[in-house]
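Only one protein chain is missing; all other protein chains are in place.
Chain IDs A, B, C and D follow the sequence of writing; residue 1 opens each chain.
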Amino acid sequence: MADFLQLLVAGLATGGIYALVAIGFTLLWQTSQTINFAQGEFVMVPAFFMLAAMRVLDVPFWGAVVFGIALSTIVLGMAFKKLLVDPMLRHGVLPLAIATMALALFLKESVKDFYGAEAQPFPPLAAAVNVTLFGAAIAVQSLVVVALAVAAIVALQLFLNRTRTGRCMQATAQNPAVARILGIPVERMIMLAFVINAALAALASALVTPIYLAKFSNGEYLGMAAFIAAIVGGFNQVRGAIVGGLLLGVIDNFSAAYLSAQYRAAIPLALLIVVILFRPQGLLGRREERTV
Amino acid sequence: MTAMLQVRDLSKRFGGILAVDRVSFDVNEGEILGIIGPNGSGKSTLFNCILGQLAPSEGEVRLDGRIVTGMRPCDLNRLGVSRTFQLLQVFPELTVRENLVLAAQEHKGTMLSRLFGASDAGLSAAADRMIAFFRLAHVADSRAGTLSYGQQKLLDAAMAFMAGPRLVLLDEPAGGVNPTMLADLRERLTAVNREGATFVVIEHNMEFVMALCRRILVLAEGRIIAAGSPEEVRRDAKVIEAYLGR
Amino acid sequence: MAADAILALEDVVAGYGKMTILHGTSFAVRRGTITTLIGPNGAGKSTIFKTVFGMLPARSGRVVFEGADITNLGPRDLIARGLSYVPQGRNIFPELSVRHNLELGAVMAPKGFDLASRMAAAFDRFPVLRRKADAQASTLSGGEQKMLEIARGLLVEPKLMLIDEPSIGLSPIMANELFAALTEMNGRGMTVLLIEQNAKRALELSHDGIVLELGRTRIADTAKNILADARIGQLFLGGGLAEESPSRPAGEVIGSGASSPARPQ
Amino acid sequence: QAQSGQAAKLAFIGELSGAGAVSSTNFRDGALMAIDEINAKGGLLGKKIELKQYDTQTNPGTARSQMQKAIDDEPYAILGPIFSGIVKVSMMLAAQAEIPIIMGGEASDLTQQGNAYLFRTSFGQQASMPKIANYVRDVVKAKTVAVVWVNNDFGKGGRDNFMKEMNARGIKVAADISTESGQTDFAADVVKVKGINVDAVFVYINEEESARFLREVRKQGLSVPLIGETTLLSQKVIDLAGDAANGVRGHVGLSADVPVPAVQEFKAKFHKRFGYLPDHNGIKGYTGVYAIKFVTEKIGKFDRKALAATLHGLTISPKDEPGILIETSWDDKGDIDRISFIAEVVNGKQQITGELPKLGK
Partner (left out) sequence: MTPARIVLAALALAVTVGLIAAPLSLKPYGIYILTLWAVTTIAAIGLNLTLGYAGQVSLAQGAFVGIGAYAAALLTTKGWPLAAAYPVAGVACFAIGWLLGYPALRVQHHYLAFVTLAFATLVYLVFRNEEWITGGIYGISGIPRPSLFGWSLRAPRDFYYFCLANLAVVAFAAWWLIRSPWGRAFVALRENPVRALSLGVDTRRYTLMAFALGAALGGISGVLYAPLVQYVDPTPFSLVLSFNLLLMVVVGGSGRFFGPFLGAMVAVLLPEWLQAADNMYGVFGPLADAARAVLPPEVPKYVAKHYLIAYAVFVMVLMTFSPGGIIGLVARRFAGAPARKPPAAAPAAAEAAS
């Protein structure tokens, strides 16, 4: 029983991380119908902005975090939107998906070549201590991650559905041509989506990196896990990230413990396929529209 | 003689909405049946249930006496039933000619013969005739997605005729088609009908329906509220109240 | 006529890729009128609207609105000046609710705009929309979707409304409602530029008519004159459905496309 | 031979991108440092050494093309690759071209195939695992152990050899736990270890994962002795794991942390030049170059065949060639022999508690 709880708690902690990163996918889909395959790298890079700020600018950690978030908003938000997203926005999902795959390689290799290939320790935002819940140990950092993921999702969900700006962003994603005709500032809406995404990714970076250690290759697995979490949770709704993330984390832990460690990477996926086949729109996703 | 198409107690429910409510009717071989009714009365849904795009909640559909409920649309189509959709449904990246060839190719030969046979499945001449009739010659090699609304509408109808169907269900064929062309379209329907094809037409253009059909069903809130000749229907108080107005 | 024109096109050339569709189109729309634009399928009617509304660049020529050159301005500028546009086809936001779709018609509404009462008015005009206000827009029937679009387009009363074949898919009763709404708002001073294939009907309630053919203005006259012109009646109004069409190629085999009807297998 | 030009050409083939990037960058930088030192002192037999680099991307298909490319460029000797699988796919090409490869792979079977041109720079797992096995039996006195290994060619090879040695010594392996490379969440693995009663846990996973594993062990309060082989006791792991690393013990083959002055001096130089601390791969690259230098000077000419032939059965001592850092011998298969150490992590530092002599002695 203690083991069971420990696995559950650890799975939720890991799942919280996936959820936090997965928001990037669901948010971008709901507000611009794009997929960013560099999302994992968007979480990997800001940590290096922060490390560089501490090393080069010699600012304290909090300052570095603020700097990192600001710089990410500019580079991974605005510049990314202007340079890569804009030219491809009207050409469907695939070209941008491929360009962001290249971007992921670019970011990874740049960090490796210009900062270093070795993992670096990263100072924790929350206290690096553990607490015991019903006999299961959990790091305070993990609690913060889960809390933030939930908070971000609730906030975004409210913003998108309850505010006019949020609905304008969704409208822009669903039918940009008509949104333009109605006078919705399409450019600004899309920019907003990418800026929110970058800021959130930077925040996630600050929270996740103490657990993952700062390394150029962090984004690979994280991005993939988050992509899967987003799909299982429901790609077209921000809220999908949370169930998808937590479910993936928990199943991963249980299957590694009770089924097979050697097939650990595949068992959760196989189980989640069943979910998808029964609910083709994901657990919390909105149904596809009427087709006939 | 049994009717060609028999619809019995067909219902379709979407959550709380009963879009089609125990509808029964027959379509006899060789007739042109009109279906009219207010917006949202379930006409398109009825078509979708008859042709397998949607699974009906209840009821059954028979073609030549044989139950076809649950049959896939492609199999039904190969039994000689074709249709158009209310919203434009062409293949935007294919050219007009390719759209037309595609519309009939699956009726020719087998999977294997289609793989190893001629690229156009021997349908070029038929496609050209269709293009000429619908006055699409100048856009025959344009991608369908670049056509104007009315041109796409015509292409859509042309595709339904390509395979020489026995029964055609048309969902608002007249919408967006210019009046001159519309006269041609009506004439074409009549001519093909004379050759033996049967039609069911949903339409809001009263002039068009009244001139084309000899029998009309009126649907409201998923139920048939009136049926009869154009004249009878036009005078029916319920129809005037719910649909025609004034 | 040019003096009281609210909108004027002067030798506008526009097209797609290498193809030119508008070959120097010119016409004017008088302030306070309902003007109907008619022409065969593919004549370039919708292209004119797209060009006026800045969705398609004019390659040369000018578009003038209330005396100011608005050529190639974007939608936001145009809406601010008092234009609005309801395009042809299906133009809803499929995953938003009916209410939220409708409300987006007022994105650029001026300050002090009373959204709640305008929404209520729209719901009164199209009661179906009120009943389905919280349904996802894509679940509406074809005609209901069109109503939603029209209601959205009419939410804020612009100075000039461009409306492209709004009656497609509407039942006769709803089409009446639509035309009544246009006439009513026209009565309050809104100018309407309308594209309709149901040309007779539209011309009957219009002041002016414009006949477009192959991207050129063929005729611009009062609606009454156009309706009276027998030649136009035959070419563009279908010449009455009962008469024999004059333009169908003679000797055409009106058989089915391919071969014989398919037999059940 | 080919070295008739102005420079002596060496080739470096390594995993500069992909999963092997960290180890290979280390290896390459070590080699670069050695080459620069040699060139600064006048070069090799009066010629400057030139190092051309080829990136295998940690992908066998690419590795083969890079090896082919390197061979087409006719180098005097080849340094790398580092990952065993990559070595395996490319080593036959070099052998056919009769070019010596001084590589970093540690899988035991690499040297079993009679390749006369292949040389290690560190212990193969067939040499290191008996040492750790003896340690488990004699010092830890464990009767049952668990093994936690990373499921890649490094971890699997180590695990297979370890199992063999455990069997030979009659020690029971009660849990055989596979983990993924790049894994971040070790909760399930620690829970599994907790669930069985073992006297010790042998941990054979890569550095960052080691650190995360140690942290999880600390979190769940597991108190079994943790035994490692080189990696687990490296300074990198200690830095990353913080005080969760305290108490870890085991065998250290080659490491930049060993208390040999020459190694410490190397470490300092390396850190100064590249801005990061080397791991054992840095030493492997560095000493690999010096081995080539020593032998070449010994035979007095650039002769690949003679280089390979001479290196077999040779012992190089720091007395003769300071760049070799620790006395090293190669046997006739290309396997290596050196002294090694027993160590323990105390207060965030690796402390050497014993020295194991060379096997051959």
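The working rule: a residue touches a chain if its C-beta (ideal position, glycine included) is under 8 Å from a C-beta of that chain, and two chains touch if they have at least 3 such contacts.
These numbers were taken from a predicted model, which means no experiment stands behind them.
Enquirer: Which of A:8, A:22 or A:35 sits in contact with the chain that's absent?
Expert: Of the listed residues, the one touching the omitted chain is A:35.
Enquirer: Looking at B:121, B:170, B:197 or B:216, which residue reaches the missing chain?
Expert: Touches the omitted chain: B:121.
Enquirer: Would you indicate which residue among A:175, A:205 or A:253 is in contact with the undisplayed chain?
Expert: If we include the chain that is not displayed, A:175 is the one touching it.
Enquirer: Which residue from B:8, B:22 or B:78 sits in contact with the chain not drawn here?
Expert: The one listed residue touching the chain not shown is B:78.
Enquirer: In the full complex, which residues of chain A touch the absent chain?
Expert: Residues 35, 83-84, 87-88, 90-99, 101-103, 105-106, 109-110, 113, 175-178, 180-181, 224, 227-228, 231-232, 235, 262-263, 265-266, 269-270, 272-273, 276-277, 280-282, 291-292 of chain A touch the chain that is not shown.
Enquirer: For the chain that got dropped from the picture, name the residues of chain D it touches.
Expert: Against the missing chain, chain D presents residues 17, 54-55, 58-61, 64-65, 68-69, 71-72, 85, 88-89, 92, 107, 109, 151-153, 156-157.
Enquirer: Residue-wise, where is chain B in contact with the chain that is not depicted?
Expert: So the residues of chain B touching the unseen chain are 51, 53, 72-75, 77-78, 82-83, 85, 87-94, 98, 101-108, 111, 114-117, 119, 121, 144-146, 148-149, 152, 159, 163.
Just so we're on the same page, only the chains that are shown with their structure count from here on.
Enquirer: Which chain is the middle one, judged by CA centres?
Expert: A
Enquirer: Could you grab the centroid distance between chain C and chain D? Build each centroid from C-alpha atoms only and quote it in angstrom.
Expert: Chain centres of chain C and chain D, defined by C-alpha means, are spaced 75 Å apart.
Enquirer: Measuring from the mean C-alpha position of chain B to the mean C-alpha position of chain C, what distance in angstrom results?
Expert: 26
Enquirer: Touching two or more other chains, which residues of chain A qualify?
Expert: There are none in chain A.
Enquirer: Can you list the chain B residues in contact with two or more other chains?
Expert: Each of 44 in chain B touches at least two other chains.
Enquirer: Which part of chain C faces chain A closely enough to touch in the complex?
Expert: By the definition above, chain C touches chain A via 53, 55, 74-76, 79-80, 85, 87, 91-96, 100-101, 103-105, 107-108, 136, 138-139, 152.
Enquirer: Quick one: in the complex, what on chain A touches chain D?
Expert: Per the stated touch rule, the residues are 3, 6-7, 10-11, 13-14, 109, 112, 116-119, 121, 130, 137-139, 211-213, 215-217, 220-221, 249, 252-254, 256-257, 261-262, 264-265.
Enquirer: Contact residues on chain A for chain B in the complex?
Expert: Chain A residues touching chain B: 292.
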